[in-house]
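First the structure, in the form of structure tokens, and then the observations on it.
Heads up, one of the protein chains got dropped from this complex, but the rest are sitting where they should.
On to chain A.
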Amino acid sequence: MKLVRSKDLLGWFFILIAVIFITLFYFYPMLQALILSFQSGMGVNLEFAGLDNYRRLLNDPVALTAIRNTFIYLIIQVPVMILLALFFSVLLNNPDLKFKGFFRTAIFLPAVISLVAYSVIFKYLFSTDGIVNKFLLNLSLISEPIEWLMDPFWAKVLIIIAITWRWTGYNMIFYLAALQNVDKSVYEAARVDGANSFQQFFYITIPMLKPIILFTAITSTIGTLQLFDEPMNITRGGPGNETLTISQYIYNLSFEYTPDFGYAAAVSFVIVILTVIFSIIQFRLRGDKK
């Protein structure tokens, strides 16, 4: 009995450092942010302000634009990317496929470049006289250059294209790893029963991979809700505030404009609340279909 107790104590010692660090750098600042969001004032002179910051948020057109933009990215980009990643992983999982290693590495490669670096590259590739417009013009797909960085609609499309380019291969690796654990005989049986590729994809692959799809959906959702590097380096949030994200607005409120930490903290709670809501929805979705 004594031995068991001492083993249990030893276990606490193993997890102690991690618990201290996560508490100190996640939970404690989170609590501070919550307190801060009820305070108001410029710089270090803060005083209690009740719900003023949250009231201001509801009437702040820039904040609402940032929330709308973030939603647009989320709702379009995450499903498109997950479907693409699933599609590529199924194609790559074909045992007879040649050059498999090349295709896999090529599609994964965008995941090794830093967000800032690829954002700067994309900004130049998609400039009005950039190579993407030249390419589209040469193929006669467009008759005049698209103003990727200046047009409110195309600027959002560009941000979505950029994130999808960067993360599809990364998510694909998770699905490929999971597909290797799927019993091949399931597909054999389905083929014998006359199921075509699409039916196999929707009725076998997706249900089998549901846990890992859920995991990637949640991590991608959390990532997109916090989107910062790309709009900051591709469009600077422009034109106007048409590509501004919530994280970027919080950064501007804290470090670009006259620092208003209390209000910035209140805006950051929008991301916290959205993260919790989306995570609950995604867990529910899994529960319902089971």
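Worth pointing out:
The working rule: contacts are C-beta pairs under 8 Å (C-beta built on N, C-alpha and C of every residue); 3 or more make two chains touch, one makes a residue touch a chain; residues count from 1.
Please note the rule applied: contacts and distances are computed from a predicted model.
Chosen from "3-isopropylmalate dehydratase large subunit", "ATP-binding protein", "Carbohydrate ABC transporter permease" or "histidine kinase", the protein name that UniProt gives for the omitted chain reads "Carbohydrate ABC transporter permease". Interface note for the absent chain: among A:21, A:48 or A:153, the touching residue is A:21.
For the chain missing from the display, the contacting residue among A:51, A:75 or A:116 is A:116, taking the whole complex into account. Where chain A meets the omitted chain, the residues involved are 7-8, 10-15, 17-19, 21-22, 25-30, 32-33, 36, 87-88, 91-92, 94, 96-97, 102-103, 105-107, 109-125, 129-131, 134, 165, 169, 173-174, 176-178, 180-181, 197, 212, 222, 225-226, 228-229, 232-233, 236, 246-247, 250-251, 254-255, 261, 264-265, 268-269, 271-272, 275-276, 279.
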